[in-house]
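Just one protein chain is left out here, and the rest sit where they should.
Each chain gets a letter, A, B and C, in the order it is written, and its residues are counted from 1.
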Amino acid sequence: MKFQISVLLDYRLPQPIYLMLQVEAAALPGEQHVARSRLDAGTPEHFARIAAPDGIGERIWVRCGGRLQARYSAIVEVERRDRPLEPLAQVPLHRLPPGVVQYLNESRYCPSNQLVPFVEAEFGHIAGGAKIAAMRDWIARSFTYAAGTSDTGTTAIDSFLARRGVCRDYAHVLVALARAADFPARVVSAYAPLVEPQDFHAVAEVFVGGDWHLIDPTGMACAKDLIKVAAGRDAADISFLTAYGEAQLVDQRVSVKPA
Amino acid sequence: MKFQISVLLDYRLPQPIYLMLQVEAAALPGEQHVARSRLDAGTPEHFARIAAPDGIGERIWVRCGGRLQARYSAIVEVERRDRPLEPLAQVPLHRLPPGVVQYLNESRYCPSNQLVPFVEAEFGHIAGGAKIAAMRDWIARSFTYAAGTSDTGTTAIDSFLARRGVCRDYAHVLVALARAADFPARVVSAYAPLVEPQDFHAVAEVFVGGDWHLIDPTGMACAKDLIKVAAGRDAADISFLTAYGEAQLVDQRVSVKPA
Amino acid sequence: MKFQISVLLDYRLPQPIYLMLQVEAAALPGEQHVARSRLDAGTPEHFARIAAPDGIGERIWVRCGGRLQARYSAIVEVERRDRPLEPLAQVPLHRLPPGVVQYLNESRYCPSNQLVPFVEAEFGHIAGGAKIAAMRDWIARSFTYAAGTSDTGTTAIDSFLARRGVCRDYAHVLVALARAADFPARVVSAYAPLVEPQDFHAVAEVFVGGDWHLIDPTGMACAKDLIKVAAGRDAADISFLTAYGEAQLVDQRVSVKPA
Partner (left out) sequence: MKFQISVLLDYRLPQPIYLMLQVEAAALPGEQHVARSRLDAGTPEHFARIAAPDGIGERIWVRCGGRLQARYSAIVEVERRDRPLEPLAQVPLHRLPPGVVQYLNESRYCPSNQLVPFVEAEFGHIAGGAKIAAMRDWIARSFTYAAGTSDTGTTAIDSFLARRGVCRDYAHVLVALARAADFPARVVSAYAPLVEPQDFHAVAEVFVGGDWHLIDPTGMACAKDLIKVAAGRDAADISFLTAYGEAQLVDQRVSVKPA
C-alpha cells in the first residue's frame, strides 16, 4: 500500500547547536519502497548525511542556531505483509546472525534482566513465536494508553509497573520482555496512518523464525501499514530529533495518509 | 611489548545452557598482534564462533551442561603507544565516522544524560582531549578502588555517587562523563599485566582527535600494556562470560605476564 | 509579622475517593500564632480532623465524589526570627531528643546514604551549623530554579544530578545532604509571601544547636516570613493534597500577603 507522509519540525535554538534528525522513511528493498522523498532543513551551518546502523535508513546531522524549520515529505510504498507469529520457532542462540546478537543485550531503556523472573513465571511454558504473541497480548490486556504519564526518562521497568504509557513505552516493554526470554528485539521508529493523534510512532521488532517481525504492541498499526524510519536498541538510538543543547519546540506536525 | 596470557574458566551448570565467551585477545593490525592463541572449551553440545561488533575480536557461543571448563592461552604483542590526550581536538559531531556515532548514546550502565549538569559545571571550561584528561584525573583524585562494593547491576550513576568501585565501575564513569560532553566513548574488556589481583580488566576508550584512545581510569594500566578483547557500549556488551541460565563459579584464573 | 492566606483547591473526582488535606497553618506557640482560620470543604461524605506528627498542625480526611472545592483562609502572625547557622554546634547523636532521631534516616525522596561520599569530599572539613550553611550556599550556587523539569516522583538524587527543580526538589536535596552528615533534617510545607508565582511552598528544617532551623534553599523566603503547615520526612508525608484515587485539577490558587 502507498502512503504520503508530511512532517514539519519547528524549533527555536537559543544557541547554535547540533541536532540529529532521523525522520526519513528508509529504503528497504522488498519491505518498503521510497517513491519520492524530500527533506528541506533550511540553510544550516553544517549538514551531513550518514548511514544509520543495520542498513536501515540514514541520519542527518544539522548544526544551526536561532531556528530550525525542517520539512520532510515522501511517498512510500509498503510491501511488507503481516505474518502470524505463532508458527515461528525461536532461533537457537548459536545460529543467530552475528549482527543480531547485540539485540539480546540490556539497553538504557530496556533493562531486560530485571524482567526474567516475571517472563519465566508468566510465559515460561510457551515456546517460539507464540511466546512473543502472548507477551504482546498480555500488554494489550494489561496496559492503558495514556499520554502525559511518561517522559523521555521512562524505562521499560517503569512502564511495566505503571501498566500505561505511549507507543514508546509499549515498545520498550515488549522489547524488554522478548529479550528476557532470549529473543533479539529492537525498537523501530515509524510512521503509521492510523495513529491518533498523528505523530511519530514507535513499535517493537522481534527476531523470531530467522527474521525480524514488526509488532505494534499498542495495536494501532499492523506490519503492512508501518513505514520504518530507524531501528535501535531503544529510544536512545532512534529519536526523530536529538538536540545536543537546548531546543524549544515551536511546532511539530506529522501527517500520514494513503497516497 | 609481548605478553603471555592464560585463563581458566570453570563453571558448574545445573542445566544445559548457552554461554557466550568473549575472552580472546583481538587481532588488531597496527595495535596488537596475536602470535599464538588457543581456546579449549571441552566438547560442548554446540560451539560457534562469530564476529564481534566494530571489527574487534570474536565471540564464542557454547552450549553445554554439567560443567564448563574453558582454557585460553595466547601470546600477544602490543604495538599501541600511549599518546597524550591534551593536544587532541574534539571531533565536530557531523564529522564523526558513522560507526562511531552510536557511542554518543546513553546505554544500560552509562546513562550519561544525567551527568550533563555536573560535566558542564566541572569541565565546561576545558576543551578537547584536555577535557577527557581532566575527567580521568578527577576520577583518580576522587575515587577509591574497592572490591565488593559494587555488583553487576551497578550503573555509572551509582558509581559516580559512591566514588568507589572496581575497574568496570571506573570505566563506566569515564565513559558516561565523556558522552555527557558529546565525546563518543565505549568500554573495552582487556588483559593487563599489572592488575592486582590478576583478573579480567575493563577500561574506557574515548574518540578524540579522530581516533579511539584507551584510558584506564583506575591508573593500573597504560595503553601500551593493554590487550584488547572486546568493545561495547558498556559492560552489558562485553562480559567475558555471559550465561543464559544458571552458572555457578567453581574457579576462575587469569594470568598476564611479559612473554 | 502578620500574613493573610487564601487558598482555593478545586478538583474533579470521577469516583468517590478519600483525600487528605494538609493546608492549614499550624498553631505553634512562640513560632507562629494563628489569629483567624477558616476551612470550608463543602459537604463531603466524611470529614475527620486528626493530629499531625511532631505536634505540627493537623490533617484532614475528606471523602467525596464529583467535585472537591475547598477554601481556606487565615490570618497568621509569625514570631520566628532568622538565626545565623554558623555559630551553632552539631548535637552529638546520643543527645538528640528521641523524637528527632527518625529524621536521621533515609526516606522515600531523600535516600541520603548515597550522598555521603559527596558530602564528605565537599563539606567534610566544615563543622556544625557552618556545614549546613555551606550546603545551602552550594545549592544556591549550583542549582537553577526551573518549573516543569521535575515531578512528584523526582528524588533528591535525581535533583542533585539535575541541579535544578522547584522548591520541593531544593528542600529534598538540602535535607538529604544534611542527613548524609548526620544532622536530623525534615521537609516542611509552608506559605511564604514572596514566592513567585504564589503557590504552596516547601523548605528544609535542620536540627542543629539543639533546635530546628527553617532554611529555604531556593532563597525565596527567610524563616521570619515562613508560615509552617506540616513537617515530615519528605514530600511523601506533607503533600497539601493527597488523593487516594483519581483527582483532576480544575483550579488551584494560593495567595499570601502581609495582613
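In this text, a residue touches a chain if its C-beta (ideal position, glycine included) is under 8 Å from a C-beta of that chain, and two chains touch if they have at least 3 such contacts.
The structure displayed is predicted, hence computed values, not measured ones.
Considering A:28, A:48 or A:115, the position touching the chain not shown turns out to be A:115 (whole complex). Only one of A:8, A:75 or A:157 touches the absent chain when the whole complex is considered: A:157. Seen across the whole complex, the unshown chain contacts chain A at 114-115, 117-118, 121, 142, 157-158, 161-164. Against the chain not shown here, chain C presents residues 18, 20, 46-48, 50-53, 59, 61-63, 92-95, 98, 101-102, 105-108, 111, 182, 233, 236-237, 244.
In this section, only the chains that are shown with their structure count from here on.
Think of chain A turning onto chain C: fitted on CA atoms, that turn is 180 degrees, to the nearest 5. Both chain A and chain B derive from one sequence, and where they touch, over half of the residue numbers involved are common to the two copies. Mean C-alpha position of chain A lies 42 Å from that of chain C.
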